[in-house]
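A single protein chain has been omitted from the complex, and every remaining protein chain is retained in its original position.
Labels for the chains are A, B, C and D, by order of writing; each one numbers its residues from 1.
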Amino acid sequence: MKRTRETKTHELVRRLKYNKSAVFGLAIVVILILCAIFANYIAPNSPTPSPPELFKALKPGFWSEDKVEGMPLGADAMGRCILSRILYGARVSLTAGFVAVGIAMILGITFGTLSGYYGGWVDALIMRIVDIMFAFPALLLAIVIVTVLGQGLDKAMIAIGIVYTPQMARIIRSSVLYIKEMEYIEVQKAIGSSDARIIFRHVLPNSIAPVIVYGTLMLASAILDCAALGFLGLGAQPPTPEWGAMLSKSYSYIVSGAWWAATFPGIAILFSVIGLNLLGDGLRDILDPRLKT
Amino acid sequence: MKSKLFIILLLTVGLVFSVVGAASASGTLVFGSSGDVSGLDPADVTDGESIQRMDNIFEGLVEFESGSTLIKPCLATSWETSADGTEIVFHLREGVKFHDGTDFNADAVVFSFARQYDTTHPYNQYGEWPYWGYMFYDVDRMEKIDDFTVKLVLKRPNASIMTSLAMFTVCIVSPTNAEKYKEDAFKNPCGTGPFKFVEWVKDDHITLEANENYWRERASLDKLIFKVISDPSARLMALEVGEVQGIEYPNPADLDRIKANKDLKLLTEPGMNVGYMAMNEGYGYIDENKNGVRDLDSEPLVKTPGYFEPLTKKEVRQAINLAIDKQSIVDNLYMGTAIKAKNGMPPFMLGYNDAIEDYPYDPARAKELLAKAGYPDGFEVTLYVMPVSRPYMFDPPKIGEAIQSYLAAVGITVKFYQVDWGTYLQETMEGNHQMCLLGWTGDNGDPDNFMNVLYGANACSIGTAGNYAFYTNNTNQELLSAALATYDEEKRAAYYKKAQEMIHEDAGWVYLAHSNQNMVFKSNVNGFVINPTSRYFFYPVVIE
Amino acid sequence: MMYHQDKARRDMKTLLEIKNLKTHFFTHEGTVKAVDGVSFKINQGETLGIVGESGSGKSVTALSVMRLIPHPPGKIVGGEIYFEGKDLLKLEDKEIRKIRGKKISMIFQEPMTSLDPVFTVGYEIGEVIQLHQGLNKKEARKKAIEILKIVGIPDVEKRIDNYPHELSGGMRQRVMIAMALSCNPTLLIADEPTTALDVTIQAQILRLINELKGEFGASVMLITHDLGIIAEMCDNVAVMYAGHIVEYTDIYTLFNHPLHPYTKGLSKSIPRMNIEVEHLDTIPGIVPNLLDLPSGCPFHPRCDFSFKRCVEEMPELIEIENSHLVKCHLVKKRIRSKKVEWKNW
Amino acid sequence: MEKLVEVKNLKKWFWIGKSPLGKKKAVRAVDDVSFYVGKKEVLGLVGESGCGKTTCGKTILRILDPTEGQVYFNGQEITHLRKKEMIMVRRKMMIIYQDPFGSLDPRMTIGSTIAEPMEVHKIGSKKEQEERVIEIMEKVGLLPDQINRYPHEFSGGQRQRIGIARALATGPEFIVADECVSALDVSIQAQIINLLQDLQKEFGLTILFVAHDLSVIKHICDRVAVMYLGKIVEAAPKRELFNDPKHPYTQALLSAIPIPDPKFRKKGQILMGDVPSPVNPPSGCRFHTRCSYVKTICREEEPELKCFENNHYVACHLFSNPVDTNLSGSAR
Partner (left out) sequence: MKWYITKRLFMLIPVLLGVSILAFSLIRLAPGDPAVTIAGQHASPQVISAIREKYGLNKPLTTQYWIWLKQVLHGDLGRSIVSNEFVAKEILERFPNTIELTMLSMFFAIIAGCIAGIISASRQYSIFDYSIMGLALFGVSLPVFWLGIMLMMIFGVWLRWLPISGRISMMISFQRITGFYLLDSLITGNLAAFISSLRYLILPSIALSTIPMATIARVTRSSMLEVLRQDFIRTERAKGLSERMVIYKHAVRNAMIPVITVIGLNFGLLLAGAILTETVFSWPGIGRYVVNGVTMRDYPVVQGCVLFFASMFVIVNLITDIVYVYIDPRIHYG
């Protein structure tokens, strides 16, 4: 081979470059993460000013004559800067998403690997539990868990994490099942490698691709579901600047003409989810064509 | 074939999108209200939602003149009071029938009263009878003299008893109906009023229809529907598009738009109300004999479930009073549809103490007080936030959030607790809250109906409390009792003023606002009168 | 005997003639010249074998004839394909569809995946009969039963309503053959028809193709990597390497007097049942990557005889004697001969 | 000849149809097979797809656990060894796979892939392991500077070399080569066959060469065993088998192979029909459904593998005069 040597990472970067939508998704996600990290530097105002500036309540933003200074996207019903709340909301949503997906990953990888690798009754038991959890629409299951745990962002994250666990477990399991059948794993048995060695050195590293891909996609839906819980008043509690909760507080003002309070937080959710979906789809195409459904 | 299909499709789409909708030709009035009822037994409810439905189904012995608090005969045609003022004989109207066909007579009256006060009454078990304790603790019994004569016996003279008798609590219910449904009677109301109950679809609507056999002239409306549209903007939308013909509590932000709309008319009257945040001072009593009075010997003070150490301290409560900018809330959240409150009853009432100086907005002083009370770093406290808008409090979650922000500024973290309206009332009456948003709309226009019900120590009974701050000051209660026992208005006023001072000093409440009552109707809806008591009588309403 | 055969063949009519066919695939990594200037022809009744290793362009050549190159990324970028005098590459889609499955039909390598899993075999065969012969459903079914009997499916009346997954690999390949032959094609393209089958089944299928070829009078283009099958089945052979035909000759010459170093190496490197050797001769190196072809003759890095010119210049396909064509500088040097003039053929 | 590996009555059944209602069914992949591999011998195990040859090889290595029967390695029974005891045996027996793509962990450099068996068996220090890796890589024709590359950077033939190198790392005595050249192009196949032959001679390896391609088997093996539907039907030294195939199946198999020389075009009998399902194998002789010499006894009674002259074993009712009847039962 005359061609220059190419490592996996190089290859990945090269293939990522060809996938324009993935690059776009990545850009959105990076912006989102930057917003979350530097919210306190870039946000023009405090997300929860205390004491409140009630006199700014429902004042419009830059597009109007009647605009309120320093609040480009207008003010919400409590006179708080919508832009600032959205920027801080990125922090809340991303944290919630990462924590939820993290929980799902830790549990899912553990159970999925056990189930896929050992098979038999371990598999049967875990998969039955997964089946049962799959009998609930995800949001409903989250709601049920929140009912027991109580309301709040922390509980919502745990609930969503638990809800996503069976999904992650199934993905890992099928990936493990697939990899387990690969001959390079059989070779390990022939060599006499221990199960732990096979799992940690061969099976798991080769399952990374689906974990990354589905982790990304799951992050998108975790953010959505977290917002949904917030919207229903079961997730983040006021005055946390959580996008979903912002929506639930503001949508009654659209009739009064204050459309901005309900529109912008939704757009923030939409774009972050689009970004993550694009990135996830792109990663799926790049990392693992086998995963295409 | 294809073109035909296309035309049909077009027609359907046209029909579906046609804004006109179904024309409101008939005598149906749909009223958009902010919340659902908690029950439909007049004696077993305290919330306006429920009361306003029952005002149209039930009638009492006497009733208010429209738009005032004057008494006029209703199911009783006349009455005589004994010389010592402890016995009142009522002569009942003949030929009146309940909606279920049962005849109205003395038995029905005795039944409606006795089930509330007589613990051995077979129907006593089906209700909490919360108002009895507030307003009728002076009633000893109701006796039947003959089929159309009854006698009300009082334990002691009570000047306000006649206005109290115009209240929903003592509306006359059909005994046969109660017998039929037992514990479910509250879902199947049956009275003598101008409208009959048809259906109650929970969280959605209640339908009433005209009572054809009404003893007065039949109502002009054929149908009266109370539809729950909890969101004020959605409510206004529904009115604008003709889904409903009248709404309550419009969003103050929308008032200008309403005034500009020729199709709508806005009714505004000063409200006989107060909106406040109560802070649980920690102790109440259990009214074991259900006499509505704290018997000092047998009913000791016990901790309420919502007991919370910091709020038991006066400094803390005063600090909270100082930390909240009420003017800003009234200006920006009530949007000028209310006046700032400094006392627990509206200014136009007898005995209002205008000399009291309200706590100013002074966060710095608040912090000092907190430090003095031992909470320099503040604390975390739970606030019950009402799920519905009331006349005295528009959009409570928003007000709750404002309070949250103000208190955050002095270091107090506020967590919200929200439940449905029925449970909310239940739990606050039980004293589960640490702080709660609530308010009061007067029932009969008597200051006693504010002071005694809301601030008296007798109203601190856990489970049926009206004194949500659990301000258990007996001296204060003595003042209030004295005010009720005398007929001298000046004396009464003096007692009430003194009581208000004590209440102000104790700072168990943050009084927020006295708001105007706003209602919006389609301009073709006539005859609706706003009552100071916030009761809705749709009998005279006509759609033209 | 060889001479007679050759003579007979020269008299036969040309059925398919491919001239300078170029089919390229345009991928992110670059252009893959899967077929790069291939020319050959098939006479009526003849079996032409195309042999080569993976990636040599055999299948792409066949698909180009059918105009079934997936586009994108593939595209026929040049050349002509004359079938019964018409240039297939110039036909409208509609016209080529009338030829596909009727005049030219194809059998594929994977009998497991080459049949639509959700239709019965009867339906599949019936569909092509209905399409090209204008028969109704009932007649088509009758015809399908007939043809399935011919290809040796036992218990046809029952099997015809089976789904592909209910049949064994050999049976499926028989169904494919039945489908291909159902409209009496004049050219049958068989793309590695037996690679996925076991030897005993392979033997059955090869014999079936041979028998039916005689019966239906079709020409066959047989694509395979197995020289054994070539020897068994073909009249003429084209050897492909990296998108080029490197040698074209009749079957006997190929095995007795191969001229191209690749052909020579190939036939020596396979273990044989009939000859025993201590050590196999091998072609060194690896099959080149089509994205990154060597300059000049693509075989030069693996060729024992390569010299400077091989590195610099692509050799021409030249005719050495009657119908024996070789693409190699060595050959040109040794035997002076004229460049192929297809028209004089 | 001294036996290195001996297999006795080996069975490997796979259970399918796990539904709670349905009965369990077994795929009898390997069904009562006995044979041996002599020291430094190359035994070819040949058969069509699904005949159980690969399963047989893997069961010997205990990659799969046998359903029944015993495997002896160097005289030691290894079928019931526990995991820890088995490790000592494992370094002496290795496997080379068919698929050069699937048998290498895509996330490991070839250096660590080759070193892995040594690490597992804790042979030598890190440095010694590395030296050994380079040594083997040179042996199999890989360049030592490729040690840090990943499998995807190699062609199929080179990957097969990596697989061979890994198999040789611990210095095994016995190697199962599972169709190790079938997936390769013809020109590459020859390279790998030659390499295997050279290595076998150099290290004195014993190889069980599993393949379906009789010409490759003929080229590389000393002795050949033919499998059909989970059974060995014939086993003999190479020349004996190819010159005098006794079992009708072997005969058919030999005649079915196309010979790359137009002079040898076949005109003979072709075996008809398909291979029956191993879930429900035919009664009696499993080949009877396709055999042109079938007799009544073939349908009823299963023929035993019997030894004839020249160490030629056949399981067929057509041949009933074994040379040494003592060996029947556990024929080898």
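Operating definition for what follows: a contact is a pair of C-beta atoms (placed from the backbone, for glycine too) under 8 Å apart; a residue touches a chain by one contact, two chains touch by 3 or more.
Please read all numbers here as calculations on a predicted model, not as lab measurements.
A.B. asks: Thinking of the whole complex, not just what is shown, which of A:Ile199, A:Leu234 or A:Ile286 touches the missing chain?
C.D. replies: Only one listed residue reaches the unshown chain, and that is A:Leu234.
A.B. asks: Using the touch definition up top, pick the residue from C:Lys22, C:Lys41, C:Lys75 or C:Arg97 that touches the left-out chain.
C.D. replies: Of the listed residues, the one touching the omitted chain is C:Arg97.
A.B. asks: Just one of C:Ile18, C:Met176 or C:Leu330 touches the chain that is missing; which is it?
C.D. replies: Considering the complete complex, C:Met176 is the one touching the chain left out.
A.B. asks: Among A:Asp131, A:Glu181 or A:Asp195, exactly one should touch the missing chain; which is it?
C.D. replies: That would be A:Asp131, which touches the missing chain.
A.B. asks: From the list B:Ile229, B:Val293 or B:Val520, pick the residue that touches the absent chain.
C.D. replies: B:Ile229
A.B. asks: Contact with the hidden chain only, please: which chain C residues?
C.D. replies: 63, 66, 68, 70, 72, 93, 97-102, 105-106, 108, 110, 113-119, 127-128, 131-132, 163, 165, 176, 179
A.B. asks: Footprint of the hidden chain on chain A, which residues?
C.D. replies: The list for chain A reads 128-129, 131-132, 134-140, 143-144, 146-148, 220, 224, 227-228, 231-234, 244, 247-248, 251, 254-255, 259, 262-263, 265-266, 269-270, 273-274, 277-278, 292-293.
A.B. asks: For chain B, which residues lie in contact with the unshown chain of the complex?
C.D. replies: 15-17, 19, 21-24, 26, 28, 30, 125, 183, 187, 201-205, 223, 225, 227, 229-231, 234, 237-238, 240-244, 418-420, 422-423, 426
Here, only the chains that are shown with their structure count from here on.
A.B. asks: What is the set of chains touching both chain B and chain D?
C.D. replies: In this structure, the chains that contact chain D and also chain B are A.
A.B. asks: Of all the chains, which has the CA centre nearest the overall CA centre?
C.D. replies: When every chain is reduced to its C-alpha mean, the one closest to the whole-protein mean is A.
A.B. asks: Which pair, C-D or A-B, has more C-beta contacts?
C.D. replies: Between C-D and A-B, the larger count of C-beta pairs in contact belongs to C-D.
A.B. asks: Taking each chain's centre as the mean of its CA atoms, how far is chain C from chain D in angstrom?
C.D. replies: The answer is 33 Å.
A.B. asks: Round to the nearest whole Å and give the separation of the Cα centres of chain A and chain B.
C.D. replies: 46
A.B. asks: Among the residues of chain D, which are close enough to touch at least two other chains?
C.D. replies: Each of 155 in chain D touches at least two other chains.
A.B. asks: In their complex, what parts of chain B are in touch with chain A?
C.D. replies: 231-234, 236-237, 251, 253-254, 257, 325, 328-329, 331-333, 363, 395, 397-398, 400-402, 404-406, 408-409, 415-416, 418
A.B. asks: Can you tell me which positions in chain C touch chain D when the two form their complex?
C.D. replies: 53-54, 168, 170-171, 198-204, 206-207, 225-232, 251-252, 255, 265-267, 269-274, 276-277, 279-284, 286-287, 302
A.B. asks: Which of the residues in chain A end up touching chain B in this complex?
C.D. replies: 48-52, 54-55, 57-58, 77-79, 233, 237-239, 249, 252-256, 258
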